Structure formats: structure tokens, C-alpha cells
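The structure follows.
Left out: one protein chain. Kept in place: all the others.
So that you can tell them apart, the chains are marked A, B, C, D and E in the order they are listed, and the count of residues begins at 1 in each.
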Amino acid sequence: MRRAIYPGSFDPVTNGHLDIIARGCKLFDEIIVAIAVNSDKLPLFTAFERREILLEALAEIDAGECRLIVEDFEGLLTKYAVERDVHAIVRGIRAISDYEYELQMALMNRRIEPKLETVFMMPAEAYSYVSSRLVKEVYRLGASVTGLVPRAVERRLKEKFERSHDGKPQSHAK
Amino acid sequence: MRRAIYPGSFDPVTNGHLDIIARGCKLFDEIIVAIAVNSDKLPLFTAFERREILLEALAEIDAGECRLIVEDFEGLLTKYAVERDVHAIVRGIRAISDYEYELQMALMNRRIEPKLETVFMMPAEAYSYVSSRLVKEVYRLGASVTGLVPRAVERRLKEKFERSHDGKPQSHAK
Amino acid sequence: MRRAIYPGSFDPVTNGHLDIIARGCKLFDEIIVAIAVNSDKLPLFTAFERREILLEALAEIDAGECRLIVEDFEGLLTKYAVERDVHAIVRGIRAISDYEYELQMALMNRRIEPKLETVFMMPAEAYSYVSSRLVKEVYRLGASVTGLVPRAVERRLKEKFERSHDGKPQSHAK
Amino acid sequence: MRRAIYPGSFDPVTNGHLDIIARGCKLFDEIIVAIAVNSDKLPLFTAFERREILLEALAEIDAGECRLIVEDFEGLLTKYAVERDVHAIVRGIRAISDYEYELQMALMNRRIEPKLETVFMMPAEAYSYVSSRLVKEVYRLGASVTGLVPRAVERRLKEKFERSHDGKPQSHAK
Amino acid sequence: MRRAIYPGSFDPVTNGHLDIIARGCKLFDEIIVAIAVNSDKLPLFTAFERREILLEALAEIDAGECRLIVEDFEGLLTKYAVERDVHAIVRGIRAISDYEYELQMALMNRRIEPKLETVFMMPAEAYSYVSSRLVKEVYRLGASVTGLVPRAVERRLKEKFERSHDGKPQSHAK
Partner (left out) sequence: MRRAIYPGSFDPVTNGHLDIIARGCKLFDEIIVAIAVNSDKLPLFTAFERREILLEALAEIDAGECRLIVEDFEGLLTKYAVERDVHAIVRGIRAISDYEYELQMALMNRRIEPKLETVFMMPAEAYSYVSSRLVKEVYRLGASVTGLVPRAVERRLKEKFERSHDGKPQSHAK
């Protein structure tokens, strides 16, 4: 059995992420979608919310025979991947700037854990410009994000931004 | 009549911006120079100051038959552009890193408002390294910025940085 | 009246080219689609064939109020553009490698003819990987190019490659 | 069982190629190393020689449980991959310029055969600058290529270039 | 005598920095390793600590005939370089993103001080992904950084992170 890990902040998950997961399912028997819980960043959604959204969104993609697991992790990705007995880290690449950062991280990860390979996959062209950051930014300014994120995210974004009067969520996730 | 919008923070406007505006004037009958008023960022100059500087600087460029308008806008650029009945968004590109970010924004803007086109223009080589951020940084450290910004900016920078004793402006613009 | 020129080899025209032309039509009153007749290169289609294909393909795009003209040119693009009283050169950019070459050409063209501006536009994401070269290559190897080129090109490719028995056209265009 | 294809000219195979194959072996049960036989290019080594070299070189890498197969193919990669019942195309990426071309090809291949995924893997840093072209170029000029190519290639290069008196092989491979 | 300056934050110095310094020693008679003391950033190590580490690390590299000097500087690099009678600024380039930023800075520095040249040198491939930021990040998460930084840095990192209980240093350097 071949198991891969697909790490990210998923704050929130986008259709670009889901596209990569579905493509990864063609290559691996099991994919751990691993939510990075980094106490330094201020996410919009709590780790708990991000996990709930992912579970709901993953239920709607065509994973074929592939088993999808959602987990949180803290600390070093490579250490977590080894503990979970993973063969490969899956990363999506959209653009050159992604690519450079991803390569730097992949080389560092390979140095820390030489057995662990990073494989890069391409999302569909339609998602080449979709990022969690941009989705949050344009939603906050009033644009629709239908088609860019799963329905679970649209509903949650609506809830987050309705609570406050100034177009911002009342507080950052803790 | 063809109307374009040239959006930016213009904190402050540089000769690179003015060069792009002058070039855009060859293609459009009217250009709205639109100051993005983003409450999250801490600009050096207030929106009011940035508008004053722009009006003074634009008076000195050769706009030919083209009408130049300075406006503030808040929120979604595409929404504002449509309200103002604009045909195209004009953006200058200097470098690869610009280019990637600009393409991502342009694709998102096209998705939100398919009728709106983004056109990219090149500043003169002499301005290929000039950005508002770098101008502020080197001025603060004591370098001359003559030739990189219009005179209105030089005078205002001088005023800003004279007020305080530690080489920094007394406070950020509100 | 604002007139632009969209130069290229168009050997053959792709849906990516047609997409850029349709977008250019929103900005200009007239676009000259200018076929570069370069005696050094060995094109698959003769200049005459390329012109016929373009005329047929352009008849099917939505050009709005914009007038589309197909012409041949030889020699210096900037000289031709000035003779035809053009305001701007339109170029599509798909990728970084395009972008660098295009910028170099645009700077050279600006130096030769400072009044002439180059504007860059983005094709739809769906065409980000479509080039004349790649279309010919995969068609020759037996892949369908439906959706990547207009029907006129599909028909002509079929004619070209049927004439010979080894999967190649009988001779290069003269 | 998961089967991948690793296509290339392998004219000749380098240690960079072998490094990618060994890494691919961690992810797939079987890898077809597929020599592209393109009648247009003039290779240094014949398809037969390239296959002999590959078989000799592959015998020395640590493939673990993975089965390695060497085959020739002509025509469309995607068609060949489907005939051979392959799940994924493996490609190595060394640099930005690689990356752009690879992405363009991968998008075209995906369009021709949507079920086929392309996965990108990174060679070790030590091979980031090694290409078949550069190996041939510096060998021809008299530099040692030990450490950049397997021993089988070194021996064959020696044979090729000894036959002629002007430092070039007597004739291109047919 | 030819004197160069190698500026940086060195928070902390990495083996990539030391590699560039050793290479620079082949070209210059004297290199000033200049620690940028920027009151805006929050470094992990104080300027004093960074200087101590550098002195210890530089004692272990092979500088040949080249004299190495460690100094602090504040304000404009170009002004400092001229005061110290320097011929060239040495910068290492690892990746495209580095390269673009470095070029922009080099052009600005050249404009401020036309006599001062910037020369770019390449670190060994083994250090192509090593940055001070990444070293601190992976060390904080528990990875070893042996081989990426000199021993002086390893020892200091250990001291910094032991003082606190939550895996972070007690306070930022002042």
C-alpha cells in the first residue's frame, strides 16, 4: 500500500486543493490531508473548523479506490510524515513563484528525511490563480467565490463575515 | 470614447507610474488614476495627500488629448471599474515577480468581471527598478530620490521626515 | 480612431490567437492581423494559405464594432506599423519564457520607433499551453487538435498531411 | 499494481536521469523507461545503443522492489502510455526553463489523455546542471564526465569519439 | 589592494554565506563582512551575538591571502561602502526570486553610487536551499541543522531555544 501526505494550511480549502487531491488519488492508495496547525499565524478558520470543512468537501470528490484521511499536525512535516509511515509528500504547483519556494522546501525536507520524496502535480488550468489568500481577500471585498471553493467554504465564509458589521470577521481564530 | 483605469496605492507616485500613465494616454481617451484606499495597510501619505501629490505631478506630464482623472476607491477594483464604465485596467510590469502576481490578479479580476480586460505596459528601462517601497526606504536612509519621483513627492518626503527627530515620520497616515 | 497591429507567423492561427484578437477588439477600433512573411523560416502553410485560413477564422469571432484586417508584411515590424499608422502593437503573453522574449522585442521596437507602444494581453487560461508549434507537432503524431484551433485549420491540416504517405507534408511551403 | 512511464531521448542517459528513476522506484511498482525514437533529430547514439546503455546502467541502481523495463516508442507519448496501461508520466525538473516547457507539455498531454497524470520529481542538487546535451558538448571539447554519467556512457563516448580524427563522431546515428 | 563588502543580516550566518565569502576571497584582497543593523526588524540574535558568531565561524574558513573584517553598519549600504573605500558589493544568488530582488537593489545602489559595482557569485549547489530564515524555522521545529550552519551557530541556537519552555526564545533580540 502506498500512502502520501498532502500538507497545507487549508484556510480554507479551495477547489484547486481538491483538484490536486483527486489527481493524487490516481497514484496513491491513501492520502493524509494534513492541516498544519501553526500557532504563529492567525488563521481565519480554527483548526477544528478547517477539519470540518475538509471532511465535508472531501465527501464530494471522486476519490476512486483511494482512502482519504484528514489530520492535524504541528511541528516538522517530515517528522510527522515518517511517524505516519508515508512514502511521498504531494504538492501542487501553479506558478513560478510557487515552484521556487516549493523546491527550496522539498530540498530541505529531503535533507532532513532522505527517504521521503516530494512529488509535484499540476492543478487544472482553471485553478491556476486560486489561492486561499486571494479567495479570502476578494470575498471580504464583496466578490462571489462560487466555483473557486467548495460549497462548505462558501457557507462558512458567509457565517464568518456576517457576524461583524465592518465586513471583517469578529476575531481571528484561536 | 475609451476609458481605462490605472489603480495603485501611489504611496507615493513614482516616475515609473507617471511613465506608464503617459504611455496609456496614447491608447485611451480618458484614464482614471485610482488611489486604492485600503484601511489595513499603513501608508506613509494619507489618501488626501496622495491625491494632492498626484494632481500636482499629473499636471506636468504630456497627456496629449487624454483626460486624466484622480479618484479614491475602496473595496473591489472590478466593481469600481464597472461603476465607472471602464474598458480596461492598465498595469505596468517591470519584472518577473511583478508579472506573476499581476497575472494572478488579472485572471481573478477577469473571472469576477469577464468584460473587463487588463492590459500590461512596460515602463522605460530607467524605471525598471523604481518602486514606491524602495523610494521610501532609500530616502529614509538618506539617499536622494531626485529623478525617481516627481518634485511634488520630493518636497513632501522632506516635510514628512523633517518633523521627527529619529529619521522617521511622526506617525503613520490615518 | 485607434488602430492596433497584431503581428505573428500564424502558421497556423490557433484559438489562443483568436482569443487575443477578440480581447483586443474591446480596446481598438481596428486591428491589423499582420502575417510575418519571413523568407528564412520554412512554414507549413504558405503566406497565401495562412491568409485564407485567417480570413475564414476571423469571420467566426465576435469582433463587436472592431474592424479586422488581414495583411502580409515583410521586414521590420516597426516600419510597417508606422506606415500603416498604427498606435500600438498587441502581443499575447502565456508564460514567463514568452514574457522575457516579448519584453526584449518590445524594448527594441520602442527604441526603433519610440511612439509605438506594445500592449500585452492575456489569453484565457484554457489556451495557456497552445502554440502553433505544439499544435503541428501533436497533430503530426496523430492527436486531435479540436478545440485548440479553428475548424479552418483542422481541415487544412488534414489536407496537408493526407497528401504524403509518411505522415509528413509533401514539401514545405514556399 | 502502479505503473509509470519515464520518457526521454536518453542520448545518452545521465546520472540525473538515473537519480529520478531511483526516486520514482519508491512510488511505483513498475517504471517503463521509454526511449523516444524521433526520426527528425540526429542522435549521437542509435536507439539500439541507447537501449543497451540503459540496460547496463539500470542494472547498477537500487530499484528496490520496483521493476524497470526499457522500451522504444515512436509517435505520441500519451497514446503509447495508454496502450501500455500506465498511470502516470514521470518527469524530472531541474530549472525554471525546464519547468515551463514541462508544464506546457503536461497540460497538452492531459488534454489529449485526461486520465494520465504527470508527476514531477526533483533530482539531487548535484545533478541540477547535468543534461545530455551539455555532457556531449563538454566531452567533445575534452572534459571528463566521470560522475555525471554511468560508466557505460563513458565507455561508449570514448568509442564514438575515437573513431574519427577531428574530435567528432564519424557520422550521426541512423 | 581591492576591497569588497559582503553585506547581510547574518541572523545567523549559514554555510551558504561562508561559502560565498571563501569564493570572494579568491577575487579580493580584503572583504568586509558587514552586519546590517536594522532597528525595524526583530532579529533572533543581537548584533553583538551575530558579530561574535561570525568571528568564530570565519576563523575556520580557508581565506587564503584575503583579509576578513567583521563590522556593523546602519543606514545606507552604498554610503557605508564608499566611506570604507570599497570597490565592489558581493552578493550570492541562489534562485530566481533572489536574483530579481538582488538586481533591483543593485540597480538602485548603482544609481545612488555609480562607482560601486555589484558582483554576483554562486554558492555550491549543496547550499542552494539554505537561508537564515529556513534554518531558524526548521531548528525551532526540532530538525538538526548540522552541515547547514557553522558549529558556532548550532551551539548558539541550542542556547537560545533552551531558555524557554515553549520551544521559542524568551524574547527577541534588542
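The rule we apply is simple: contacts are C-beta pairs under 8 Å (C-beta built on N, C-alpha and C of every residue); 3 or more make two chains touch, one makes a residue touch a chain.
Nothing here was measured: the structure is a model prediction, and the numbers come from that model.
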Exercise for review: Name every shown chain in contact with the chain that has been left out of the document.
Suggested key: B, C, D, E
Exercise for review: Check each of E:A63, E:V82, E:L107 or E:L141 against the chain that is not shown and name the one that touches it.
Suggested key: E:L107
Exercise for review: Against the chain that's been left off, what residues of chain E make contact? List them.
Suggested key: 2, 23, 26-27, 87-88, 93, 96, 99-100, 103, 106-107, 110, 115, 117-122, 125
Study note, to complete from the structure: Note that chain D touches the absent chain at residues 95-97, 128-129, 131, 134, 138, 141-144, 148
Point to revise | Residues of chain C in contact with the chain not shown | key: 75-76, 78-79, 96-97, 100-101, 103-105, 107-108, 111-112
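Methods note: only the chains that are shown with their structure count from here on.
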Review point. So what's the Cα centroid distance for chain B and chain E, whole Å?
Key: 34
Point to revise | Intercentroid distance (Cα basis), chain E paired with chain D, Å | key: 39
Point to revise | Residues within chain D bordering two or more other chains | key: 96, 100, 103, 107, 125
Practice item. Determine which chains touch and list them pairwise. Key: A-B, A-C, A-D, A-E, B-C, B-E, C-D, D-E
